[in-house]
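Structure first, commentary second.
Here the complex is missing one protein chain, while the rest keep their positions.
As written, the chain order gives the labels A, B and C, with residue 1 at the start of each chain.
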Amino acid sequence: MDIDLKILRYDPESDRKGHWEYYTVEADPEERILDLLHKIKWFEDGTLSFRRSCAHGVCGSDAMVINGENMLACQVLVKEVSNPITIEPIRGLPVVKDLIVDMDPFFDSYKKIMPYLINENEPGERERLQSPEDRDKIEDTTKCILCAACTTSCPVFWTADSYIGPAAIVNAHRFIYDSRDEGSKQRLEILKDVNGAFRCRTAFNCTSACPRGIQVTKAIEDVKRETLLNN
Amino acid sequence: MKIIKHSFDGVIVGAGGAGLRAAIEAAPHMKLAVITKLYPTRSHTGAAQGGMSAALANVEEDNWNWHAFDTVKGSDYLADQPAVDILCKEAIDAVIELEHWGLPFSRLENGKIAQRRFGGHTVKEGEAPAFRACYAADRTGHMILQTLYQKCVSMGVEFFDEFQVLDIKIEDGVCKGVIAFELSTGDIHIFETRAVTFATGGFGKIFKVSSNAHSLTGDGPGILYQKGIPLEDMEFYQFHPTGIYRLGILLSEAARGEGGILRNKDGERFMERYAPSIKDLAPRDMVSRAIATEISKGNGAGPQNDYVYLDLTHLGAETINKKLPDITDFVRTYVKIEPINEPIPVQPTAHYAMGGIPTDVNGRVLSDEKNTILPGVYAAGEAACVSVHGANRLGTNSLLDIMVFGKRAGQSMLEYVSKTKASSISDSSSDDLVKKINNLIEKEHTDEFSVGRIRNDLQESMEKNTKIFRTEETLSEQTKILEDLRERYENVTIFDKGKVFNTELMETIELDYLLDMSESTVASALARKESRGAHSRQDFPERDDAEWMKHSFAFKNGNSATLRYKDVELGKYEPMERTY
Amino acid sequence: MAYQKIVSSGAVYKGKTGMWLYIFHRITGVALFGYLILHIISTALILLGPEVYEGAEAIYKNFYFRIAEIGLMAAILAHAINGLRIIAVDLWKRGSEFQKQLNIISLVLFIAIFIPSTYKMTTSYFDICLEKSQAGTTLTDCMIRPLPDWKSK
Partner (left out) sequence: MSTRTDWGRREPPLKGSNFELYGWFFMRISGLLLVLLAVGHMFIMHVFNDTLNLDYEFVAARWDTPYWRIFDWLLLTLSLLHGTNGLRVVLHDNLNDLTIRKLALSALYGTSLIFFILGTYVIIAFVSQS
């Protein structure tokens, strides 16, 4: 079947304003949107640029706005979206070329929340013990693949790019609630900054955008309440 | 094209598990750069699912010697046994170390790291399947990659994200540096360094149906191969039995470790016939061959009789949701069936390269079959061949491999750097590369010679002629096809003439490596006249220990490869027939 | 390299209810603040004595202002109910799990208060108008004419 695509193109070298480009490709309903982009790139127009790697939703490369919502191109099948398909780069981060945005600000925010286990006690020869119940507390937030779908779907982030963003808070949550970690006080201290968790206005776009099904807003709310109670 | 020069003590190419593990070892003691063409967390280590083996004995009695026995037997006796001993012995510390760095392993009731069964892993040298694979649900690789990256962030390791390494400079047999292309600007960066570790991962994209990422194109092995370094054991490429039908997305062996069963179109549990004692948990080469055999006998399911079923329906929703959440989600997303109630259509998928850049147990690259060391060059992970996997890797041993030998490569780098003086690299060292790139960009674009078409033809032909079963005939045919493809590649043209994120240009250069990988694979496979592990010649169905207990070394020779051989290092395990 | 922040696509992001409620809460909040300032000014006129105060109040005595008043009531009511919903999501441990239910409850609550209040405010306007006007005044007259100044009568 023929699928029409409408893709927002931008090239800093020749097209600084950006424009919509239209393509039609032959595709099966079972194919991924990523497969369509590949068909265009490989057989029609090699200049179309986008990131991708794993092609099954685990590496977090290809978050983009598909028919108005953030999704991973490799995780949506043609039959799940209506024709024509519009594709734009994710919002709120500087566009570098076509569907590729500058991810550095995003990773900088991630690095700010000290995303590593902090525990100064000598752990000994064997593993630290952790009960399955304690492990369950971080089950949801450890799934994050840093795709930025959440952060770039957040209306607060679109206008206030200094906002640390849901992804960073999710990753802080992952350590704050890890029974082995001792750095939660510092992380909460970082997150109560003007640009931290309290910028979140519970828009819930992040939760619907997360391709890993993480309850992002819930994680942010946990952090807000934790800050409140620990102060 | 701007040319920018940097100076480092050491450079690691690749930020998957192996690269990051090496970086953690080396970074505190030298000026180190980690160069990666993807953001580190996008590396394909993150796709690994099932687990990482170590004889922790958390569930039942276990012993690293049994682990070594299984690994050697699984390798069809082609693995070097001293290396296997190191792998299995250091496994325990490798897992504990990850736990200490924060890896959220799944846990047993008593709070210890949980372990599950996996194909080919047994207790007491084959008595029963062993609980040896440490796991975090079915996203163990994701957790490893995240944990290692987090550790690197905490140490302040210097990363060059989205820089693609395209060349290495070796002068007078000594490493001088590497040259990389900055994707976001199109600038060329010369990294002056004494030591380079290649940890660029596998090259599963030579096949059409593959569990590998689009980025796995064999860059590291390709770069060295073009410089005259051989590639070891290239004929051994693993096909994983359970890829999602047509897509190749992996459904981890953990599915069978937790009790999943393979069935043919009649619902028969056919593995009972091929491996009576451990059935569905037989090593991958055997299960893949069993599936291929069932299909060729007409027992495959579906309109074209070309797949079998992976049946999880008897496991119950609770086990599935808790232990296999991701892979069952893949099934829901891509096949649109509910694995709790329906069996899943699967077929073997290209998965893992046992072969690669030859190294010793300390990650030092060997430049020939006589164990000559190439000073300053190291390799680890799937890009390297130590060889601990021999002719067939056991599941979970690769995550182990990247941890154990990644660390060792990092240590070797340190040792080398502390003993040698910095040397300089000339500004003109990127000239060849710049010329190559300019040539590609300047050529007028023609459809016939587009990257997409050539690569497509490569993948389809490799899939057809060199997958699970091979013969003299298919391999010779493939040799001819490869010659033709190489000729077309010489004329390859690209559409995108820009500097910023010219991914088409990068794909074109990657295609060169894919062709190299295919040529060396086919040449090595054609030469090896026996069946061993993943290399299965229908015209030579038996293993031939007298003639072929040896590693192949393929040296680039035009469009083909010259082969030389090195004996396998044996140890306490005598080769015996591989039955399960 | 000078990057462009966002290539403007002109397309709207298809956010979920929460996003629209966020925008709505913001608009009503800002509008209410504006009204608050005006309200302080008009109330302050009371210090200048009854004539000035009532002279100013007289401006409001027409049907168009009654519609605006209903709008004001709706804005406060909606902002308040949505505010309570936000408080529930933020301070109740399981609030974010019940986001959908909370949305529905808020909507129902709003309608349940808004409709009777509007009814009361409309009918009361006409009642007063008819009561204060000469006989023969119709509802339409009430709607298009300012209210007669019954004080001076």
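We adopt the following convention: contacts are C-beta pairs under 8 Å (C-beta built on N, C-alpha and C of every residue); 3 or more make two chains touch, one makes a residue touch a chain.
Being a predicted model, the structure only gives us computed values, none of them experimental.
When the full complex is taken into account, the listed residue touching the unshown chain is C:Val30, out of C:Val30, C:Ile111 or C:Leu139. From the options C:Ala11, C:Ile67 or C:Leu84, the residue with contact to the unseen chain in the full assembly is C:Leu84.
Within the complete assembly, A:Met114 is the residue of A:Val58, A:Leu93, A:Met114 or A:Cys206 that touches the hidden chain.
Residues of chain A that touch the chain left out of view are 114, 116-123, 125, 156, 159-162, 181-183, 185-186, 189-190, 192-194, 196, 198-199, 224, 227-228, 231. Residues of chain C that touch the chain left out of the display are 26, 29-30, 32-33, 36-37, 40-41, 43-44, 46-47, 49-50, 53-54, 57, 60-61, 69, 72-73, 76-77, 80, 83-84, 86-87, 90-91, 117, 120-121, 124-125, 128, 147, 151.
The working rule: only the chains that are shown with their structure count from here on.
Taking each chain's centre as the average of its CA atoms, chain A and chain C sit 38 Å apart. Annotation for chain A: residues 12, 96, 102 touch two or more other chains. Touching two or more other chains at once are residues 1 of chain C.
Of all residues in chain B, only 38-39, 41-44, 46-47, 95-96, 99-102, 104-113, 136-137, 139, 142-143, 146, 150-151, 153-154, 161, 184, 213-215, 247, 249, 326, 329-330, 333-334, 336, 445, 450-453, 455-456, 494-496, 498-504 touch chain A in the complex they form.
Considering their complex, residues 1-9, 11-19, 21-23, 25, 86, 89-91, 93, 95-97, 99 of chain C touch chain A. Listing the residues of chain A that touch chain C in their complex gives 8, 10, 12, 16-18, 20, 65, 67-69, 86, 88-89, 91-92, 94-96, 102, 153, 155, 158, 161, 201-205, 207-208, 215, 217-218, 221, 224-225.
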